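Missing here: one protein chain of the complex. Every other protein chain is in place.
As written, the chain order gives the labels A and B, with residue 1 at the start of each chain.
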Amino acid sequence: MPDTLTAPPARTQVPRRHLTGPNDLDLPLIEQLLEGAAGFERAGSASGPLRGKLLATLFYEPSTRTRFSFEAAMFRLGGQVLSAENAAEASSAAKGESLEDAMRIVSGYADAIVLRHPEVGAVERAARAAEVPVISAGDGAGHHPTQALLDLYTIKKELGRLDHLRIGLAGDLRHGRTARSLALLLSRFPGNELLMISPPELRMGTDVLDQLTGARVDQTDDFRSAMEGLDVLYQTRIQAERFASPDEYERYRGVYVVSVDLMHRLPERAILMHPLPRVGEIDPLVDADPRAAYFRQARNGLWIRMAVLDWAMER
Amino acid sequence: MPDTLTAPPARTQVPRRHLTGPNDLDLPLIEQLLEGAAGFERAGSASGPLRGKLLATLFYEPSTRTRFSFEAAMFRLGGQVLSAENAAEASSAAKGESLEDAMRIVSGYADAIVLRHPEVGAVERAARAAEVPVISAGDGAGHHPTQALLDLYTIKKELGRLDHLRIGLAGDLRHGRTARSLALLLSRFPGNELLMISPPELRMGTDVLDQLTGARVDQTDDFRSAMEGLDVLYQTRIQAERFASPDEYERYRGVYVVSVDLMHRLPERAILMHPLPRVGEIDPLVDADPRAAYFRQARNGLWIRMAVLDWAMER
Partner (left out) sequence: MPDTLTAPPARTQVPRRHLTGPNDLDLPLIEQLLEGAAGFERAGSASGPLRGKLLATLFYEPSTRTRFSFEAAMFRLGGQVLSAENAAEASSAAKGESLEDAMRIVSGYADAIVLRHPEVGAVERAARAAEVPVISAGDGAGHHPTQALLDLYTIKKELGRLDHLRIGLAGDLRHGRTARSLALLLSRFPGNELLMISPPELRMGTDVLDQLTGARVDQTDDFRSAMEGLDVLYQTRIQAERFASPDEYERYRGVYVVSVDLMHRLPERAILMHPLPRVGEIDPLVDADPRAAYFRQARNGLWIRMAVLDWAMER
């Protein structure tokens, strides 16, 4: 089999396999992708299923970490990558071109597109215009579906199951796309309890809450008491600029930090997760605690993104 | 055959195959490149003729679209790419290094260089200093030869011939490098009529007009009347900042827009082209018209750039 990129970009007639948000992920697909990821983690990808394929990564909002994760996945599947680290400045977007036009044109060069964009809903718009699969790498305060998938993968790997768990989602749940997407995916599994831990100003939006019919949902702003009975503490950032006044921010800032002391309150069997980057909301002293799963979690992104790219382009 | 990059950069003794502007493109070479592109479109490139070769793309003026087009072409020929999305800020240019020095040094790492630069003539200077082939990806308001080649390829594919055509070039012909390069290449074919459609302030420069001896050339600023009898309408952008006064600009802005209404005046057999990006000068409602060829045109860039890179590095 030749290893060069020989074929023109595929023009499939069957529906394209976009992944723009949690709505594209029903339970069978979630389980298929988690199994695919586990297969890649166990065995690698000796056959190079995406040899001859080309992925375009378009980051209209820079993120070296997420971009590298997708690109490493593509290389480890045998493919090649067109990379735009800073698409907003470097592309015709700066001249006023529509996202739709950009998608149509990049569809002519690549077999799939990974898109990070600062506007909520931009990835869905892109998918409607593109002629190849579009995979979300995050859209503003909207969603981040591959992060949620790798979070599920991590929970299953660490705790053995994805149902009948008590998961605390903490921090800025209003603007945090990772917690929003994860809540939706967790609610697809039976018996889960979601404890939303946030200041009142930063509560999760009703657009998500209204869809969590499959899970029991509680809300609190008491970070310390919330630890009790958790299987997973999913910590995220709280950002100063989100508050009406500095005083308001200061009220929460010190409270929403995972310290060695707070870890005493978290059950022994639980794990601590974080989508990273962190900027103070987990004390580095906590890193040595075996329950600190966030670096293992980051690594899992590779396997999940291999599974997603393989699924999207397999035809 | 090993697929890794094994050889040191080639040091050819024969003249290097630069493509810095239309002057490098005589009729036999144009026809060779158009045929090469057609071959790649039909059959792909199973043999990976540039396997083991390394292309450097240096964009001193960012352009994700054009960069992706060249890089996709290189990957599909079996090669690899060194990519500088933002060479002006990211390179020693910011420290004051000469373009000549940069070219000499990159010649040590890559087998060919694709260069976009904001200064007219910079690509020619670069080619004189480099020790590997240099391909222009546009130099300021100068030329953009691979765009002109893909425009020719599109016209031939859509209309079946490149001679005895009436082509309207519309918009800012003074600063538009794509129209400048295309006019020169079209004049190499017999019997073509070029209708230059622009406000008086934005007429095509005499440096180009004086070389169009092989074609009949007319000029007008009446956009609507110009449609009559055209085989190709090649629309480009008009930029507000080019005019002496906002009033002047407003006089032309609304007029130089391709609307559904204007398309009624364009002959049925004609095609509408645009180098893209567009920012208002073609109404998206026109996209559905089968004569709207601009997205097909963009896709053709892949085949032409495969042909150009293969030609430049084939030895």
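The criterion applied here is as follows: a contact is a pair of C-beta atoms (placed from the backbone, for glycine too) under 8 Å apart; a residue touches a chain by one contact, two chains touch by 3 or more.
Bear in mind the structure is a predicted one, so any value in this text is a computation, not a measurement.
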| item | value |
| --- | --- |
| Residue of A:N23, A:S47, A:T220 or A:S259 touching the missing chain in the full complex | A:S47 |
| Per the touch definition above, residue among A:S63, A:S98 or A:Q211 touching the missing chain | A:S63 |
| Touching residues (missing chain, whole complex) on chain A | 3, 41, 44-48, 51, 59, 62-65, 68-69, 71-72, 75-78, 83, 85-86, 276-280, 284, 295, 298-299, 301-302 |
| Residue numbers in chain B that touch the chain omitted from display | 2-8, 54, 56, 58, 80, 82-87, 89-92, 94-98, 100-102, 104-106, 108-110 |
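Following the convention adopted for this analysis, only the chains that are shown with their structure count from here on.
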| item | value |
| --- | --- |
| Angle of the C-alpha superposing rotation, chain A to chain B, to the nearest 5 degrees | 120 |
